[in-house]
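Single-structure report; data block below.
Shown here: the complex without one of its protein chains, the others still in place.
Up next, chain A:
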Amino acid sequence: MLLLLLGFLLPAPATAQPQQPVVRVGTEGTYPPFSFHDPQTQELTGYDIEVVEAIAAKAGWRLEFVETQWDAVFPALDAGRIDLIANQVSRNPERAARYGLSSTYTYSRGVVVRRTGDDRVKSIDDLAGKTTAQSSTSNWAKVARDAGARVEAVEGFAQAAALLQQGRVDAIVNDNIAVLDYLASTGSRDVEIAGDAGQAGSEQVLALRQGDTALLTQANQAIVALKADGTLRGISEKYFKANVSVPDGGDADLSQGRGSRSTWEVLRSTAWPMFVGLVKVTIPLTALSFAIGLVLALLVALARISPYKVLSGLARAFISVIRGTPLLLQLFIVFYGLPQIGLKFPPFTAAVVAFSLNVAGYAAEVVRSAILSVPRGQFEAASTIGLSYPQTLRRIVLPQAARTAVPPLSNTLLSLLKDTSLGSVVLLTELFRESQLAAAESNEFLALYSFAGLYYWVICVALSAAQKRLETRLNRYVIA
């Protein structure tokens, strides 16, 4: 224990004993609860991290963590840039043939999850004719289908659990560790593990280079010792409220405490990430899309009222298409569709492109009618004093058109602010996405979505107030 503590407190080489070998550990760092950064302290932590730290303490290693994407972690091991992988590596024949795999430190298996106390679902055999919620891409969807269940596609276990809890589906088939993680982190008692999914379980191990037998032996000895002295069980129960270091760790024991947080605590810890999502993504996305959209709208409006038939026809077609198709679809075309013809944007750029085109389509009609609302005499007076058409627009017509355009454009802006929540489906971690992530972790859907709504609402109220001031300003030369 003392050594473990030392490992934590004294990572600097100067204080380490010279004979301690440095072991470089490859891990994702973005895979909660196994390997992730604590949102408060930013420290790398997690179940796998604590396990490998305990092993290091027993084996007398000094650890150096190398955070690597999953795709790159085995190549890094091959290339000798890391010495072992601690990242829920499952044992399989291919890996066993190529790598030195340690003793198992985690056992997982497929389980059937039901609403607590729902006796109709006891095992995989009861799923025939019932509905389950599954991630459409997971193997578990296939297992459920093979058992005769109808499968509703969802994104992630939290959403599946919410549907189950609300009675919209009858069961979920999933990996027990994901279920235990969900139960432990949300403290939910509304769903429970009903039984085994009847699949072969899987074993998670450390992966080392094949020739590294000395290190492998040390690791295996440490794992045996940690199992014997209850250390692994302790780490497992800390994260999952169950012992996943033995083949049948059973259900989560949520009897005492179970680490769930109150609604208030969840809100308190989520308020800041949501605010960051608002300030760093939602607001810049709105502002940028609106600014670009307005410029485009002006060009489209001018094209629309121009005497050139081709130009006005194109503008009319653009407006018609933008207004005649769903915004979500436009966003999907830009984000998922355009890469197929070689136009690949990062999420934020894709969202700006889609949203500003959408704003342009709607605002063009507003701008056009605002320009046309300026009396003909103003155009004539401007022309008579020698102003060119661009000068007339910029100096005489647009300032007056603004008066007419501000109220409807404000509506466009408010809609846009709220529509940026659609960015959550193109990998943008904006305000709404933050609340979704937090809700998935805590099950506090009502509280978190309401809270996110409050953020949107406050910004909308502020924008409306700004609109009032702007209108007053623009009216100053009309109303005495």
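Note that a contact is a pair of C-beta atoms (placed from the backbone, for glycine too) under 8 Å apart; a residue touches a chain by one contact, two chains touch by 3 or more; residues count from 1.
We adopt the following convention: contacts and distances are computed from a predicted model.
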Name the absent chain by its UniProt protein name; which of "Cystine transport system ATP-binding protein", "Transcriptional regulator", "NADH dehydrogenase subunit G" or "Urea ABC transporter membrane protein" is it? "Cystine transport system ATP-binding protein"
Contact with the hidden chain (one of A:93, A:342 or A:377): A:377
Considering the complete complex, identify which of A:68, A:231, A:400 or A:421 is in touch with the unshown chain. A:400
Touch as defined at the start, partner being the missing chain; which of A:391, A:411 or A:467 qualifies? A:391
Chain A residues touching the chain left out here are 375, 377-378, 380-388, 391, 395-396, 399-400, 477-480
